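Missing here is one protein chain; the remaining ones are kept as they sit in the complex.
Labels run A, B and C following the written order; every chain starts at residue 1.
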Amino acid sequence: MVKGTSEKNTGRIRLGMVGGGQGAFIGAVHRLAARMDDHYEFVAGALSADPKKAKASGEELGLAKDRIYSDYAEMAKAEAARADGIEAVAIVTPNHLHVPVAKAFIAAGIHVICDKPLGISLKEAKSLETLLAKKKDLIFAFTHNYSAYPMIRQAKDMVASGVLGDIRVVQAEYPQDWLTTALEKSGQKQADWRTDPERSGAGGCVGDIGTHAHQLACFVSGLSVEELAAELTTFVKGRALDDNVQVMLRFKGGARGSIWTSQVAVGNENGMKLRVYGSKGGLEWKQEDPNYLWYTPYGEPKRLITRGGAGSMAPAARVTRVPPGHPEGYLEGFANIYTEAARAIKAKRAGKKQDKDVQFPGIADAVAGMAFIEACVKSSSKNGRWTKL
Amino acid sequence: MVKGTSEKNTGRIRLGMVGGGQGAFIGAVHRLAARMDDHYEFVAGALSADPKKAKASGEELGLAKDRIYSDYAEMAKAEAARADGIEAVAIVTPNHLHVPVAKAFIAAGIHVICDKPLGISLKEAKSLETLLAKKKDLIFAFTHNYSAYPMIRQAKDMVASGVLGDIRVVQAEYPQDWLTTALEKSGQKQADWRTDPERSGAGGCVGDIGTHAHQLACFVSGLSVEELAAELTTFVKGRALDDNVQVMLRFKGGARGSIWTSQVAVGNENGMKLRVYGSKGGLEWKQEDPNYLWYTPYGEPKRLITRGGAGSMAPAARVTRVPPGHPEGYLEGFANIYTEAARAIKAKRAGKKQDKDVQFPGIADAVAGMAFIEACVKSSSKNGRWTKL
Amino acid sequence: MVKGTSEKNTGRIRLGMVGGGQGAFIGAVHRLAARMDDHYEFVAGALSADPKKAKASGEELGLAKDRIYSDYAEMAKAEAARADGIEAVAIVTPNHLHVPVAKAFIAAGIHVICDKPLGISLKEAKSLETLLAKKKDLIFAFTHNYSAYPMIRQAKDMVASGVLGDIRVVQAEYPQDWLTTALEKSGQKQADWRTDPERSGAGGCVGDIGTHAHQLACFVSGLSVEELAAELTTFVKGRALDDNVQVMLRFKGGARGSIWTSQVAVGNENGMKLRVYGSKGGLEWKQEDPNYLWYTPYGEPKRLITRGGAGSMAPAARVTRVPPGHPEGYLEGFANIYTEAARAIKAKRAGKKQDKDVQFPGIADAVAGMAFIEACVKSSSKNGRWTKL
Partner (left out) sequence: MVKGTSEKNTGRIRLGMVGGGQGAFIGAVHRLAARMDDHYEFVAGALSADPKKAKASGEELGLAKDRIYSDYAEMAKAEAARADGIEAVAIVTPNHLHVPVAKAFIAAGIHVICDKPLGISLKEAKSLETLLAKKKDLIFAFTHNYSAYPMIRQAKDMVASGVLGDIRVVQAEYPQDWLTTALEKSGQKQADWRTDPERSGAGGCVGDIGTHAHQLACFVSGLSVEELAAELTTFVKGRALDDNVQVMLRFKGGARGSIWTSQVAVGNENGMKLRVYGSKGGLEWKQEDPNYLWYTPYGEPKRLITRGGAGSMAPAARVTRVPPGHPEGYLEGFANIYTEAARAIKAKRAGKKQDKDVQFPGIADAVAGMAFIEACVKSSSKNGRWTKL
């Protein structure tokens, strides 16, 4: 097996990175994800804006000295000028830099793989969308990694194929507990910037993980949110952003749903869960046990579909590496985004059309996420008024 | 073992029933619950308003001929007049009769054990509350049976003792799928009256099971809902009442929460779930696996407390019958209400004060449930406006 | 619902009990089980051999003074002589008295419901079998209660109907941890007699719970054990009987399997589990979550069949009381034995043939259990030699 994600090595993609230096979390995840199926070669980076730290981080990771930068704009220019310059860049900075960095590399003709959310305002996100509309040759992949889990691909395909009938209810949740106390006051780097409006934007919990829940709900159901009513709460004294979020959803077409996301729900690590109910069947999935998908056809016993096992279909199989019963996890899901993006980039490189089965979140998901954050913040500030996206 | 629920037989309580004839569901549950710990003797009934059906039902259950009634008012009078008349009555009719029947028996000086919700309007419920305030010698037990599961008693006790710290978030849900199709059009008796506003009241799903979720959330957390924003939806064409309900909750004191309840969530049987998160710990419990209570002290591994097992405390032990690892279920939980009510009734009979550990839902829970239904219906009709209870 | 187990009250069966006085465990379980579906009336007992304790126990349970005995032989005679004497007796003493008591009541023409195992030797068990062979009018029910769980009935029916194909492997286990320490030295009553060869027989753990695993494996698979190889171990110093048991099984017809049972497996309460695999499908069931049955048809996704839910069939439905999603437990399973036995007893009373669907464990199961114990003890004493049953 180790099927689906071909290792066929038709020339690795030269990859750079902005952000992700020592002490960061998500940068190393991106590097590992890029490496997993051997489609990328990591060759350049502005891993920190602090030159010393950028140097130390780059050297630790084996970058050539002349490809270690501390200024992303300089990096974009220098790499674009090299014959062996990077073909794609991974952006893993705090939120406020996502859009400026993306713009710099897009201007330099370099593909972008960007972490979420897309900056700190919807306006800013839309400006990138406008820019990208003019750059049809550039790939923009957005790492809503959860949507690349095999069983989520399967779930989306099942909904699209109609086995659930008309979708009626979509329940999404993403509880964590790591901000139960005022961790940001301890100097912990992740907590520090995530609770700071300057670097995180107007949403705290809603931006950091609420967007994942929103994207997953829409990705699987094939629906988009028409309007929402939200209640953002901050439980930890002195915190500047929300740490618990309730949202009621009205989807276009009449489905209803809700999102609950929290960073103070003690006992939850990364408890994202999605449940979709239609007139003919239901689906349930949990991020912490991602190799399982519960499917209930109405009036029949529940079925447990396993990744790669009986009942698992082509959309799951193509992003599956090992046989059923051998669990895959978060990194494999994340790597699927990189591998799908690699297929798109290689198609561009070869002047070919992208394979129709290739899929990864892009600018539309990114803009929708910012619209979701802003609608939540706005609704909550208006005492939960239903607010259009 | 078989501890907690003493079988000590100090004279069974003579019990009557209104409703619960052939074809009914909950009447037989009440009878079994009454029988379980041997505190009651079932001796009289107006099991149906239809005299033929009342007779057939009563005979099948072994009632003496002269104690089979079809008119509850007549039954109340006749039983009150007998030296061996019933001491308590179980009311298991459709909702619209709960209050009139209760009043008749209270007027006759007979204790009442009543199914939920308490009638079809808050006004009606309050009128009973007013009546009961003048009848201090009469017991009124309300069968919010889920609150009598041992691990729910334990959960309430843990919250009250402070091990969870300040309660911040309470998430309750109760999904079912039995009304996914227009079952009421098939003539199914349960579906028929539950979707009929005349007999069910203004709430469908919200009244039938939303009230259970609301009561459980409040019972365990020790909090009450200050205001709520609700979205009631009817998915099945032609249905007169809601079949899917989203509610956002603001509790007195600042906690937040939500209730989701549905009768069209395919794959769910009676999936009630409660999650309570405080500043120091969290609890999780599911009705379908009621012998387990998850408890997470912040910063420590999750613990699985089992009914009667290590970590299970006195409040659970007193309503536990068999050793840990031997599951108890729905009927045992239901029976706990009857047994606790029996203790209260026997105390009255003996002129003694009720033991301080005896607890069962009463008129306050019943009225709060009606207030919850009305607030949900009102909020939803005002496009989700926050509405005080 | 509350279907299956009819409450139809065509005259309760008058029931007596031997054993089960104050401080006992299983006696109260039997009484509750008898009461659950209202088929029995508990009217007489020799609840203890100690007259004082017998009296106190009987009075606490509301027995008439003249029907409280301390000598079971006297009770058998006296009750047989009364016009309103008991029709059936429940035997809930320590093991060594099971056979003598059963014989006394059988001689008196009284039906017997007996706890397991059947005494302390195979020889003794067979002597009762011989006696019963001559008393065709008497019912002998043996409380292998686990075999009366609805999903176990369903499992048996599925195997019998051939959906699993030829049975190949049967894995049974029953781990507990309550004898991890030398509890018997503390004077705990249950531990005391269960670890005493005089009252328990030659098997400790193997007799107390191994017999349940053996009976369940055979009941569901429809197979019988041809020979076995066993390893009995005693881990707690000073204990006279085994507390951990490994058995390899060869079934008639070629299937293989194993039983593991332990009283020192820390973290297990009553973790009985049964797994049956055939050429076309597999089944899995756990006592602690008895409302679920996993069924996997080969090459298809696993299915979770719930008690009373879709996929649950008639054999489960007839011993089911409440709708799916409302859990039933140990007591309901136990009560099913009493209710099925009541149907058989009432058929005898009415001179009718027993309904073909009525089933409960009887003398054959009881004798097979003793044969299992003796074969295990013998095999283990011969260094694990394969031993025929």
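Simple rule for what comes next: a residue touches a chain if its C-beta (ideal position, glycine included) is under 8 Å from a C-beta of that chain, and two chains touch if they have at least 3 such contacts.
Since the structure is predicted, the reported quantities are computational estimates derived from the model, not experimental observations.
Student: Which residue, B:Lys302, B:Arg349 or B:Lys378, contacts the hidden chain when the whole complex is considered?
Tutor: Missing-chain contact among the listed residues: B:Lys302.
Student: With respect to the chain omitted from the figure, which of C:Ala148, C:Ala229, C:Ile305 or C:Ile373 is a touching residue?
Tutor: Touching the chain that is not displayed is residue C:Ala229.
Student: Which is it among C:Gly45, C:Gly58, C:Gly278 or C:Pro315 that touches the chain not included here?
Tutor: C:Gly278
Student: Where the complex has a chain not shown, which of C:Pro197, C:Gly253 or C:Gly267 is the residue touching it?
Tutor: The missing chain is touched by C:Gly267.
Student: Of the residues in chain B, which ones touch the absent chain?
Tutor: Answer for chain B: residues 295, 299-306, 309-311 touch the chain left out.
Student: At which residues does chain C meet the chain that is not included here?
Tutor: These residues touch the chain not displayed: 164, 168-169, 171, 177, 180-181, 229, 231, 233, 235, 244, 246, 248, 250, 256-258, 260, 262, 264-268, 275, 277-282, 284, 294-298, 302, 383-384, 386.
Student: Can you list where chain A touches the absent chain?
Tutor: Spelled out for chain A, the touching residues are 1-2, 7-9, 25, 28-29, 31-32, 35-38, 60-62, 176, 268-271, 287-291, 306, 309, 321-332.
One rule holds in what follows: only the chains that are shown with their structure count from here on.
Student: Given that chain B and chain C are copies and touch, would you call their interface same or different according to whether over half of its residue numbers are shared?
Tutor: Copies use mostly the same positions to touch.
Student: Taking each chain's centre as the mean position of its Cα atoms, how many Å separate chain B from chain C?
Tutor: 34
Student: So which stretches of chain B touch two or more other chains?
Tutor: 268 - these are the residues of chain B that touch more than one other chain.
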